[in-house]
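For this depiction, one protein chain was excluded, whereas all remaining protein chains were kept in their positions.
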Amino acid sequence: MGRLLLRCADRPGLVAAISSFLTGAGANIVSLDQHSTEQTGGTFMQRTIFHLPGLTAAREELEREFRERVAEPFEMDFRLTEAAKPKRVALMASREDHCLLDLLWRNRRGELDMSVVMVISNHPDLAEQVRAFGVPYIYVPATRDNRAEAEQRLLELLRGNVDLVVLARYMQILTPEFLDAIGCPLINIHHSFLPAFIGAAPYRRAKERGVKLVGATAHYVTGDLDEGPIIEQDVVRVDHRHAVEDLARLGSDVERVVLSRAVLWHCEDRVIRFGNQTVVF
Amino acid sequence: MGRLLLRCADRPGLVAAISSFLTGAGANIVSLDQHSTEQTGGTFMQRTIFHLPGLTAAREELEREFRERVAEPFEMDFRLTEAAKPKRVALMASREDHCLLDLLWRNRRGELDMSVVMVISNHPDLAEQVRAFGVPYIYVPATRDNRAEAEQRLLELLRGNVDLVVLARYMQILTPEFLDAIGCPLINIHHSFLPAFIGAAPYRRAKERGVKLVGATAHYVTGDLDEGPIIEQDVVRVDHRHAVEDLARLGSDVERVVLSRAVLWHCEDRVIRFGNQTVVF
Amino acid sequence: MGRLLLRCADRPGLVAAISSFLTGAGANIVSLDQHSTEQTGGTFMQRTIFHLPGLTAAREELEREFRERVAEPFEMDFRLTEAAKPKRVALMASREDHCLLDLLWRNRRGELDMSVVMVISNHPDLAEQVRAFGVPYIYVPATRDNRAEAEQRLLELLRGNVDLVVLARYMQILTPEFLDAIGCPLINIHHSFLPAFIGAAPYRRAKERGVKLVGATAHYVTGDLDEGPIIEQDVVRVDHRHAVEDLARLGSDVERVVLSRAVLWHCEDRVIRFGNQTVVF
Partner (left out) sequence: MGRLLLRCADRPGLVAAISSFLTGAGANIVSLDQHSTEQTGGTFMQRTIFHLPGLTAAREELEREFRERVAEPFEMDFRLTEAAKPKRVALMASREDHCLLDLLWRNRRGELDMSVVMVISNHPDLAEQVRAFGVPYIYVPATRDNRAEAEQRLLELLRGNVDLVVLARYMQILTPEFLDAIGCPLINIHHSFLPAFIGAAPYRRAKERGVKLVGATAHYVTGDLDEGPIIEQDVVRVDHRHAVEDLARLGSDVERVVLSRAVLWHCEDRVIRFGNQTVVF
């Protein structure tokens, strides 16, 4: 099973051109989603799942032909992946265990289509629990004071080794230099309904503002704190009887569900970034 | 703008065949959704929105050619409609006004893509409120005792005149004979989360069972009471402080939202029936 | 039926003192809710519903005795109201009809415990629809340029005549001077999940930010724009297929539900303000 994701300026004939190419190559289209940002003149995005016997052997050739015959004429960005090759993923966390353990547990159940190659933390606390899942736990101390050094160490571990980094409540800031150098997307979970309560201590600030719902947001990481493209959000109802600790407890259930959906969708190649937004097919 | 809905046995080449036909006919595919019920060997369903200048004039010819060159070879059921031609809709209600007035009000705002040609009720109560929307209100008394006569009267009013009948809390049973004769689909709103609380007095029974959520279900009407294909459902939280009247009050908000979504989706040709289920694109 | 709302510094014996007073006065406590902001040393709030035959005649005396024997010794703020006396309410709107008509319609159904004494708008558009409910519609032109004059006119209409003003999508800013002079609370509906998208054009900004849920917030009006105590909030899911107009359409369903809940709760004396927060019993 192959997955073809693409993005280009919209114009007539795109769906037919892509479908004909795939059918001509012997592929059967299993599923097709597309979206145009405007009635005319916008951006066109499409995700196609197709069945093609012998895809692994034929893939390079297929990719080359698609580029020449479709992608270049239509000036497309595209990505061709194989469903059978799960993404290699690194999870990063600090002290909070709920998002991290939930992802490991879902992956053990087979819910997420990924291979967790390592867990990195700036605290040693969760080593035993992580290793019980058969996953390496690497402790990389990181504070404000050793940021450059810590990021250097992270790059050595991650660059080239993973297709995705998931910040599962990793509480250190990553520099734009690090994000430029890492060479793969990062997904972060923020414990508020963005753009409300950007930055530190969102549950405390939610309590102070007296909101009636608290939420969580999974987004791609960009150089701007909590400003990257949102993949998924959800909320839970709270009331005056809930203290800040209750908000954190109720919110942590939302965090782990929201993050796991975002990671699943990314690993299934369902997400296309577009400006500072996402399309999730 | 044209809309092409179709359903057939799944097999390779369907998307390409349809896309090529439309592109060849000079149409630009604006949006395309498709779904297969199984990886292989299931039922294939597709909704395509396309732009074709001069569609109204060309439609019959287009339909004939699509039938010959695509639909018949692939043994498809299909429907070709024009977005510019809103569905002709009859609304039927008894005494409860919330669903009826909500649909009229949304339609006046331009939220629903339909033309309400008449409102029929078995009670005279709501005549004034309905006529304020500029819609004819026709009172057709209906009880257990005059069912055949009443249905005869309804058929005279509806058959050939409408593309859709919406039962917006119409509390009389319609016979299978009527449903066979009417010649268009009917959408009903049931005031429970089906299949829970099929039949009469669902809010009272919900209170007695002590459920923590009450809901509503919009479904196509079939000969089996409350058993037709579900189009949309939603729920709202309740607790022990709510009496049956509160459940009815809270539930009526869900009813009108759920029914309006179902009517909108039907009028936009988003719904394909499949066995006793629906696909909503 | 009487309603006693109160707020004071927490200390032992409060519930017993209040209960004993009411029981001693011949009242039967029908319902009692209380909340303390801290385990000890916080603020105590309580809402008590009681049955007392002949309450209307006895009320002044009861209020005086409660003040002397309970409220003053415990330094309480309190409010004693009769359920049989519905609040006198003015609704204010601009051009959008959904919140305004929804409140009028719910009130006609008997869902809201209020008497709508007038509707005020800075546009003449909705006069006919409002008057169909048997409610006076008063057109008070208001723009940036005539603000002082318009507010003067509003004060003449409202001061002393209403117990509550509901801003049901009234799009003019009200000055702190007006809020000081009005002498009754105001409830506003803001079309975002506050504190996200404070200010103008929240749906457009929500689309630009790419959020996956849009919401609405009902809050008491204070001098700080969109910063007053929140009474109720809710959200609805959206996705990339929704344009700004769809967000506005979906959001308007949330707006009217959220505002109607807030108005109902206020009219039932369920809301106690506390700092910039609310307790809703």
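Observations on the model:
Each chain gets a letter, A, B and C, in the order it is written, and its residues are counted from 1.
Going forward, a contact is a pair of C-beta atoms (placed from the backbone, for glycine too) under 8 Å apart; a residue touches a chain by one contact, two chains touch by 3 or more.
This structure is a prediction, so every number in the text was calculated from the model and none was measured.
By the touch rule given at the top, the unshown chain touches A, B, C in the complete complex. Checked against the full complex, the one of A:E60, A:E111, A:E156 or A:E177 touching the unshown chain is A:E111. The omitted chain makes contact with just one of the residues A:A132, A:A148, A:I173 or A:A201: A:A132. Within chain A, the residues in touch with the undisplayed chain are 97-98, 101, 105, 109, 111, 132, 249, 253, 257. Seen across the whole complex, the unshown chain contacts chain B at 35, 193-197, 208-213, 215, 229-230, 232-235, 239-241, 276-280.
Contact between chain C and the absent chain runs through residues 12-16, 19-20, 22-23, 28-36, 39-40, 51, 237.
We take it that only the chains that are shown with their structure count from here on.
Highest C-beta contact pair count among chain pairs: A-C. One finds 41 Å separating the Cα centroids of chain A and chain C. Per-chain Cα centroids separate chain B from chain C by 37 Å.
Among the residues of chain A, those in touch with two or more other chains are 35.
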